[in-house]
Every structure is written in C-alpha cells, then in structure tokens.
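Missing here: one protein chain of the complex. Every other protein chain is in place.
Coming up: chain A.
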Amino acid sequence: MNVVVLNEVRKGFYLDSVALMRLSREVAGAPGVIEAALMMGTPSNAAIMRNAGLLEEGTAVKGNDLVIAVKAESETAAREALDNAIKSLDKPKSQGEAQSAWRPHSIAAAVKNRPEINLALISVPGEFAAAEARKALNRGLHVLMFSDNVSLEDELSLKQQARAAGLLMMGPDCGTAVLGGAPLAFANKLTRGRIGIVGASGTGTQEVSCLISEAGAGISHAIGVGGRDLKKDIGGITTLMAIDAFDSDPETDHVVLISKPPHPDVAKSVLQRIGKSKKFFTVCFIGASEVELPPNARFSPTLKGAAELALGHQKIGADFDTNAVASRIPRNGRGGIEGLFAGGTLCAEAQVILAAAGRKVASNAAIPGVLKLGVEPNDGRDRLIDLGDDEYTRGRPHPMIDPSVRDEALRAALRNGDLSVILLDLVLGYGAHADPAEHLTRIVADRGRDAPVLIASVVGTEQDPQGRSAQVRKLEQAGILVAPSNAQACELAVAIVQNAGR
C-alpha cells in the first residue's frame, strides 16, 4: 500500500486538547485515512507524532504551532482530509457562553479586571503548566492544576511557594476538587454535607464522594492534592495544608484521606498531624496494610469501606446480595477475570479486593504485592488494567472523556475464552463523557452468547449531567450486571468465578 503523509503547520494557533482530539477523530474517520492527529507542537507531542510516522521529514514545529498530520492510503485521500481539517479550523467558532464572554489574554489581565478571582484552574499542556501556576501564585491565587507531565522539581517549588504565601496548590495531575459545592475539573454534583475529603486520587475522591452523597449524607469540600503529594520528595505539603483547612472549617465534622500508600516518613508526619486534629478521620491508603493510627482515625483498605466509616458504619448497597446474583449466572467452567478501568484508583481497589479473596492478580498499575504486567509471565492471573495510565493515554484523551480508548481491549476480552468475567467502570460527572453507557452498550451489543459476564459499576450521582439511574438502566437493558459500588462489582466477580469452579 502506498502510504502518504501530509502536514500543515499553523503558526501561533492554539486550540485546547479536547477540541483538538475531537477534530483528530473526525479527520481520522474520513475515507482512506489511516491515522490523523491535530496537536500543538510541544516537544512531547512532536515526539508522539514522529514515533507514529505522522510528521514529514524535516518538519520543524514549536509549542505554539498547531500541527495537522494525516497519514492516508493515497495522495487524494490525504489532501482531502487535510483540506477538511483546515476548513473545520477556520470555521467561525460556536456561539458558546465562553465565546460571548470577555476573554482576557492572561491571568494578570483577568485578575486586574476581576479582583474577586481567588482560584486558577490550569489545564494547559504540561510543558507550560508550571509557568501559568507560578503566574497565578504570584498574583495571590490558589491553584488547581489539572495538567500532568509536570516535573517533580517544579511541583515541589510551586508547593513551597504556595505554602509560603498561604495558598493552596492542588496538583499537578489533580483531577478532582469540590470547593463549597463548586465542582472543579472532573467532579460530580454532590449533596452538601459535613464530610470532607482530602484526595491524592481523582477517581478515588469521586467514588467516595458519590457513595456518600447517594447514601443520603453529603460532602462539605473535597480538596485534591495531586498523585505525588505524599511521595518523599513533596512531603505531603498540600495534604498537611488541606488538613489544617478542614480543622478550622466549621462545616466539616469528618475527613476522609485517600491516597496510594505514602512514603513512610510522609505517612508519619500526616498521621501525627491528624492526631492533633479536633476532627474524626478515615484514612484510606489503597494497597497499604493496616497502619498505626491516632485515636481519632480509622483505617479502610477500600473506597467503599472509607465511605461507610465516614457515614458512621452505614452499609452501602446493603440490598445487593453478591452470592444470590452470582448463583443465577450459568457456570461456564473458565474462571478468569479481566478488569478494564477508566479510574486508576478503582483499578487499585479491585486489586485489593481480588488479592484479599485469594486471587492471583497482575496489573499495569500494580499495588504493593501485585504482579506488574509485562515484568513476568502472568499466565492464569486475573488482569486488572488501568486504561488511564500513560501507556494508553499518551497523545490520546483519558477514557473518562473518550470511552473508545477501552474499545479495543474490551473487544479482545469479549473473545477471550479463558475469561468468566469482565469488570468495567463508568465515571460520570462534569468533564466526563456525555453518555458512556450508550457507548459501552454499542460496543458489547454483538457479543456472542458464551461471552464473559459483564459487570459494571457507575461512579456518579443522580444530580450529575448524565443522571446515574439513567446510565444504570441502559447498562442493565444491555444485559450488563451493575453493582452499587466498584467494591461490590469486584466481590460479585469473585463470587461468579468461585461458582465457575476454578
């Protein structure tokens, strides 16, 4: 086949990554196109395009260039796709609210005109994110940095600057925060209440906050700290400040702390700080064994358990009887479980539950004690995949935004004769895909009669734009079993494979 690559470089033209990914998909779907990408020409994006053979030899790009790259089966197809992409870019922008409102060119101009602004939400490409965060901190703003790909050195220096100025630096790679009912980045519409969350994990915070909200209680605030805050290099700077903030917040009685297992020194200082607090705490270090806690704190190894402790031991999904549901599933004599997760912490929670049930597990995002996929042969093990991990999302949207990231792995799992169960998660809320259940049911619609059992959990609330019950209904109508929480989906998977006789 004669493969043709064509590029167009627009100097000084910027579009955000979600808009570009939407356009990329449109162009890639055109007749005769093998692959297409519309990306800002940052060094990391240029490397992705070069590795994919999408950049013509000698094409030089800069971070403020928009690159359109098309790989097609013929010159005509490539030219036509490129022309259509250019036409889409040149189309007058939609009349969204953001378009009609005042749009300053910098944080400085925004703050000068609107001195009431107190927080910067930063989601520019990682290479430029630290510079924007520094500008925000210099102007006395708290920062929520959604961007990832920020160096540890930059993270430390930004958090030190923020602490010295009495400002909160949430992130980098902070996917979720809810401040005074305001959902920031990927967050859900929650009932207000008296439980606070400090989360080093976006989807962990979403699962716990939604389970609490759907159980009839509520969330005061959820402060995201970024996935690396509890590493030794950062020392828990933002976590400690968030605990301070909750300590003096009259609207919060109980705080849930969610993180991967911290560095022991950091865990010690965080737990010491908790011990001095007047509030009650639930500590959920996913993948850690029980830790020594001060008297005002309790430990939970799972997100569901953390939500239940915060709710005062109220059981979540008490009517859901995993054994009864499992007993209705016909035996298929196989026994394998594959989990395909959009939420990284949901994948970690699944590892905790399957390992505790005696299953042999492997994962690309392995928690302590679980085999890392690709390191050793993993024959006969359950595979739990975090599809939001870098290897799946480099140059692509996160599966919470674009559920098609899961399609290929899901189709392969549906054909896998060793599997009894496929575990899935759907994450709803602001920022997430408008209808992930519709997408999922389309992909699994033509599965064979002997395909593995599909079990899903839906992270979300009834007030979310997608509406939790409407999403659950679509899944159930497509023959997918839906559990009230990710933990119960995992317990059901274990019950089914135990029934399968392996």
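The rule is simple: a residue touches a chain if its C-beta (ideal position, glycine included) is under 8 Å from a C-beta of that chain, and two chains touch if they have at least 3 such contacts; residues count from 1.
Note that in this section contacts and distances are computed from a predicted model.
Colleague: Suppose you had to identify the omitted chain by its UniProt name; would it be "Glutamate mutase sigma subunit", "Sugar ABC transporter permease", "Carbon-monoxide dehydrogenase medium subunit" or "FdrA domain protein"?
Modeller: "FdrA domain protein"
Colleague: For the full complex, which residue in A:Gly180, A:Gly312, A:Pro330 or A:Gly448 touches the chain that was left out?
Modeller: Of the candidates A:Gly180, A:Gly312, A:Pro330 or A:Gly448, A:Gly180 is in touch with the missing chain.
Colleague: Which candidate, A:Asn51, A:Asn118 or A:Asn323, sits in contact with the chain we can't see?
Modeller: A:Asn118
Colleague: Using the definition of touch stated at the top, determine which of A:Lys91, A:His105 or A:Lys278 touches the missing chain.
Modeller: A:His105
Colleague: Among A:Pro31, A:Gly140 or A:Gly275, which residue is in contact with the omitted chain in the full complex?
Modeller: The missing chain is touched by A:Gly140.
Colleague: In the full complex, which bits of chain A touch the chain not displayed? Write them out.
Modeller: Touch with the absent chain occurs at residues 12, 14, 16-19, 40-43, 62-65, 96-98, 101-107, 109-111, 113-114, 116-125, 127-128, 130-132, 134-136, 138, 140-142, 146-147, 154, 164-168, 179-185, 189, 220-221, 241, 244-246, 248-249, 251-252, 430-431, 465.
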